[in-house]
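Sharing a structure with you now.
A single protein chain has been omitted; all remaining protein chains appear in their positions.
Then we have chain A:
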Amino acid sequence: MSVNLQINNFWIERNERQLCRDLSFSVSDGELVRIAGDNGAGKSSLIKAILGWIPIEEGLIRLNGEDITHNRDLLLFDQIYLGHTPGIKSILSVNENLRMYCPNASEVALNEALQQVNLELFDDTPAAQLSAGQKRRVALARLWLTKKRIWFLDEPFTALDAHGVAALEAKIQSQLESGGAVVITTHQPLYHLSPKTVELTP
């Protein structure tokens, strides 16, 4: 499992404001990239631009050497993206939410993932009754259930308690060790991980 994502000379503008210009970096297997910058610097926008739903003014993006600037499908099939709003349907139960995103996961794997994120007692609870942190942990449980090579985690630590942060850090570590790559934005200090930092400055 090897992966190499190259971002070349990205130029992103939003609402007439330049977020980055000539930004280049690469992510390969076993690498953790942290996108840093002040609030509103465009960290989330950079991830959305990489995933292809914010247009870029200029730039090139390659996955394993292949130019995917105009068609990101190759990248999309091989990644998990978790944004600020994690896409958890409030009317469905925890189990049904995870089944929607990971239809091929076995019942055993599902229970194990819920245990990892400390939600094993909430299997049948409607997501509407969960707290913000619990909802985020439902979304994070997907990381245990699918094998994707690149993770894009936008502020994954928000609303998580200490136990959740430790579990997520450990999971990121194991993803890196198994040859995956992780792109993360966060303001919190990382205790056990040493990321490569990409600074967003206007």
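To be clear about the criterion, contacts are C-beta pairs under 8 Å (C-beta built on N, C-alpha and C of every residue); 3 or more make two chains touch, one makes a residue touch a chain; residues count from 1.
As a convention for this text, contacts and distances are computed from a predicted model.
Engineer: Leaving aside the chains you can see, what is the UniProt protein name of the one that's missing? Options: "Heme exporter protein B", "Sulfate transport system permease protein", "Cobalt transporter subunit CbtA (Proposed)" or "Gluconate 2-dehydrogenase subunit 3 family protein".
Structural biologist: Matching "Heme exporter protein B", "Sulfate transport system permease protein", "Cobalt transporter subunit CbtA (Proposed)" or "Gluconate 2-dehydrogenase subunit 3 family protein" to the record, the invisible chain is "Heme exporter protein B".
Engineer: Which of A:S90, A:S106, A:Q129 or A:T201 touches the chain that is not shown?
Structural biologist: A:S90
Engineer: Taking the entire complex into account, which one of A:L51, A:A109 or A:L190 touches the absent chain?
Structural biologist: Checking the options A:L51, A:A109 or A:L190, the one contacting the hidden chain is A:L51.
Engineer: By the contact definition given up top, give the residues of chain A that touch the hidden chain.
Structural biologist: Where chain A meets the chain not shown: residues 48, 51, 53-55, 73, 76-77, 79, 81, 83-92, 96-97, 99-103.
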